[in-house]
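Of the protein chains in this complex, one is absent; all others appear in place.
Each chain gets a letter, A and B, in the order it is written, and its residues are counted from 1.
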Amino acid sequence: MTAAALVRAESLGRVFDVSSPWLTRALEGLPRQFVVAVADMSFEIAQKETLALVGESGSGKSTVAKMVVGLVPPTTGEVFIDAMPMHGRQRGAERRRLRRRIQMVFQDPYASLNPRWRALDIVAEPIRAFGLAARRAEIAGRVGELLRLVGLDPADGSKYPHQFSGGQRQRIAIARALASQPEFVVCDEPTSALDVSVQAQILNLMRDLQDRFGLTYLFISHNLAVVRHMAHRIGVMYLGRLVEIAAADALFRAPRHPYTRMLLDAVPDLDMSGRQRKPVEGEIPNPIDPPKGCSFHPRCPFANARCKSERPALVAWGAAGPVACHAVEEGRI
Amino acid sequence: MMEPVLSVRNLRVEFPTRRARLVAIDDVSFDILPGEVLGMVGESGAGKSVTGTAIVGLIEPPGRIAGGEIFLSGMRIDNLQPAAMRRIRGKRIGMVFQDPLTSLDPLYRIGEQLTETIATHGDLRGARLRERAIALLSEVGIPAPEQRFDNYPHQFSGGMRQRVVLALALAADPELVIADEPTTALDVSVQAQIIALMKRLAQRHRAAILLITHDMGVIAEAADRVAVMYAGRIVEIGPVRDVVSAPLHPYTRGLMGSIPKLDGGLDRLVQIPGSMPRLTAIPSGCPFHPRCPRVFAPCPIHRPELRPQATAKVACWLYHPAPTTEKETAAKLEGSP
Partner (left out) sequence: MVEQFQSLPAPQRGGFAAALDSDLLHAFLRSRITVAAALITVVLVLAAILAPWIAPHDPFDLRQLNLLDSHLPPAWLADGDPRYLLGTDDQGRDVLSTILYGSRISLSVGVLSVGLAAAVGIVLGLIAGYAGGFLDALIMRIADVQLTFPAILIALLIDGTVRALFGAQRNETLEFWVLVLSIGMSFWVQYARTVRGSTMVEKSKDYVLAAQLIGIHPATILFRHVLPNVIGPVLVIATINLALAIITEATLSFLGVGLPPTQPSLGTLIRIGNNFLFAGEWWIAIFPGITLALLVVAINLLGDWLRDALNPRLQ
């Protein structure tokens, strides 16, 4: 473990019980059903670094985000913030201090702000919750500063969310996240719901804030091109597991796992180079009944018998970052 | 010279509200030839979805078509009675919407929905009807179509459902297919599959496709020509290769620059300041002028028309001589910039 790691996840796992209600099960003789949303996730994030987690639907990346910030308790494993466990048995004051260092920006700008609260109160909530200021004037002052920081007018504080556009709402969400002066911010697809030009503004803003305040980001996304602009290191997830994790440059220059290659290949060709996108077969399998062995094997052009029966471990082969793939291990690709 | 399947001339759509008459689309004109894919790209509020809805006559009142004409293979369709329009919708114009979950009726098997559509617009009956439906399913890439014929929508994955929706849109062999954000709700790996399928089907059936989306990447892959919309107007229209690699209009340039690319690295993205104007506050002259990095004298006063420039058409005073009005001359004489 590197000394500078602010965030460390150790064998994080989460299983959801999706069984039918017990009466139905009793009457129809059905077994209990579980979904392994996340399994065996281990990663580190150094201070001031951005780690991106990339994956499609069903990859479990949102669940990982929620476990890291403490909204969802993991079934296995633990998250350490500055060597302190998130889900351990801490007492009130310690918990609060830990909470103060973490914040989150959500995907949907229309659902992440309470429609009945004014922008001022929304941004002030963390300030009040952590007792960072008490008098109304002081709170209003701080909120004004934060709004200006994210490119809004302090006078906008008296407006309601429906009076803002999607991009502006996301700015308010960022202002709220910064209100408690956190060190670590988890961003769950913060620009997926925004128009492309607004996305550019928000991504630039987030980068600027990171530089200015030395923030550490965990950036969740399904869009590899967006991640290119934000991340120092990237982890690729498939059906709840990490399949590859590497420095951004290395990942884009020389992707190793077949799924990573497929994701890169699926990014549209805006340079009009005439590159033919090779559409890959199949879709994400049902997480209730995942394939045996390597969960990617039904769609993998390099799968062999071993892939169908034995799940590959996430191990580093050579100087590059870890990959979970038999073909890479065996030197076949 | 082929006759266009769809011809839109000076289309104007208004939404009267209590306070004002909002103009959602203003003076939009374009053609689509048989077998061609025209992409219509723009951000939220640009009016691209409204264009699609207007063509099929599904604008919700009090919204209405307030001007212009729409021709389908030479026949005028914007002023038809609702009953006549209903016959055209489905038979001659197929539609694909964004969310495959809600496009299909969850209570009926997809086979039933398919045969119902085919029967409504043709004269096949009985076994021939079922055969045609299965053939369609197979054509859109549903494996084992005879078995899946009797499945319900929830038994399909998102990508498969969108394929079924495509089959439904093509069931009556329409001349025109309007697809409104057909891949937005799908995973990236499935998007590529659906786009390839749509292009293939367009070729085979010689149908014209109007592809409406905010995703430039989808346009670059799927479209032959592209129209860029801003605040209810087309600001640039031309072959996709040219518009994407060498955009003319400053908005298109800004748009292309703000799209993150794989070879971008950790640099800042180009950003256009401000946001798309609300319909209640569309700027005078060129609607983009408050945000334009190359704005100059005529822009706030005169609205530019779409005029040819190289292989494309663009509505911008940078490319065409701008008129001067008395207001402008007076302003110049007074010494204002």
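The criterion applied here is as follows: a residue touches a chain if its C-beta (ideal position, glycine included) is under 8 Å from a C-beta of that chain, and two chains touch if they have at least 3 such contacts.
No experiment lies behind these values; they were computed from the predicted model shown.
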Option from B:Val5, B:Ala24 or B:Leu306 whose C-beta touches the chain left out: B:Ala24
Omitted-chain contact residue, chosen from B:Phe15, B:Phe97, B:Phe149 or B:Phe288: B:Phe15
Residue of A:Arg91, A:Arg116 or A:Arg253 touching the missing chain in the full complex: A:Arg116
Touching residue (missing chain; options B:Val50, B:Ile70 or B:Val190): B:Val50
Chain A residues that touch the omitted chain in the full complex: 66, 69-71, 95-96, 99-100, 102-104, 106-108, 111-117, 122, 125-126, 129-130, 159-160, 162-163, 173, 176, 180
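Methods note: only the chains that are shown with their structure count from here on.
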Whole-Å gap between the CA centroids of chain A and chain B: 32
Of all residues in chain B, those that touch chain A in their complex: 43-44, 157-160, 187-193, 195-196, 214-218, 220-221, 240-241, 244-245, 254-273, 275-276
Residue ranges of chain A in contact with chain B within the complex: 56-57, 165-168, 195-201, 203-204, 207, 222-226, 228-230, 232, 248-249, 252, 262-264, 266-272, 277-280, 283-284
